[in-house]
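The following block contains the structure, expressed as structure tokens.
Yeah, one chain of the complex is gone here, protein chain that is, but the others are all in their spots.
== subunit A ==
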Amino acid sequence: MSITVPAPDPELAAGLDGPLTVLDLDGTRLPSELLDPHLRDIDEHALTNLYVDMVRVRRLDTEAFALTRQGQLVLWPPLLGQEAAQVGPARALGEQDWVFGSYREHGFALLRGADMGEFARIWKAYAHSGWDPREIRMAPSQIIIGAQTLHGVGYAMAAKMDGADEVALTTFGDGATSEGDVNEALVWASTFQAPVVFLCQNNQYAISEPVHVQSGVPLALRPTGFGIPSMRVDGNDVLAMHAAARIAFDRARAGDGPTFIEAVTYRRGPHTTTDDPKRYRDEAEVEAWIAKDPIDRVERALERMGANMEAVRAEAKIRADQLAKEFRAAAEHAVPPVADEIFDNVYAQPTRRLERQRLEHRAFVSSIEGAK
């Protein structure tokens, strides 16, 4: 008896021949049968908003990078080059939806409305979370690679059980696709037809390891083996990303289950401020991706639409500078935690054992201060 195992259905995946793109490098609008119907309402005003968002996200990122170099922050994982991959989907989210992301989702955090004063604290090592997850409907940033994908699926399963009109977006990198958790998340999402969107920001590197260490096929082909439809999208094209995300959210809301989006993009900076990418990649490769800059091409597109770019740039700059100023002030004036907080929030009901340790710690601190 022979058993025929069906191969992954490439029909489930769009963009395998080349990432889906609607904005060419020179700003020309390319036709896309799949994406165009989801971009009909994007006029000059809407595109300008996406442009300003990206400029602000980049400004936040470069400001934070500089603040880390100046010793104001302890660490920063830059997203330079990935602005479109985050802004496009972030602007497709409904207010009621939830985001479960990694540690590089500053664009999502900003656009979900994270308070900059609190946001700065995480990268000063003052706190483990940079926002109130319930307030902005975004789970604390996740350092353990891929773990958040399961949380996103679980949230979506629960929303479905409750009959809520909510979608979970879980976002992760190319490296994460090798983790068991991510593959298990795909299984569960498929089995339970959860209203979840998987956004893989393929920035080509997991610290030093190029994406071919993780996969011999385009990452967008992977989910098709789990029965999850997938799109491989130009991650530096904010319109393509926005449209793909709208398709995925629409499917989830309509009860059609999970969708996977691979955003093909590039991490132009180091993994974090402690990394030295010169050890593992050529400058020429970075240069080639600078030519595909996600912000430049929107500028060109707006010019083609006849926008007053001088005014648009000036407006974007004012808002970006304002954000940078706000973030810098937040970083400089953030209130450090006091040692006593170490003992807070370990349990809902504080334990006697831990309260005893708190008491002993206080006594120790005052004995040292007394000795000074």
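Keep this in mind: a contact is a pair of C-beta atoms (placed from the backbone, for glycine too) under 8 Å apart; a residue touches a chain by one contact, two chains touch by 3 or more; residues count from 1.
We adopt the following convention: contacts and distances are computed from a predicted model.
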item	value
Omitted chain (choose from "2-oxoisovalerate dehydrogenase subunit beta", "Nitrogen regulatory protein P-II", "Spermidine/putrescine import ATP-binding protein PotA" or "Small basic protein") - UniProt protein name	"2-oxoisovalerate dehydrogenase subunit beta"
Touch with the omitted chain, as defined above, among A:Glu44, A:Asp115, A:Asp132 or A:Glu209	A:Glu209
Contact residue for the chain not shown (choose from A:Ala158, A:Ala288, A:Ala329 or A:Val365)	A:Val365
Of A:Gly163, A:Gly180, A:Gly255 or A:Gly306, the residue in touch with the unshown chain	A:Gly180
Hidden partner chain, residues of subunit A it touches	74-75, 103, 122-128, 143-146, 175-176, 178-181, 206-209, 213-214, 274-275, 279-280, 336-339, 341-343, 346, 349-357, 359-361, 363-368
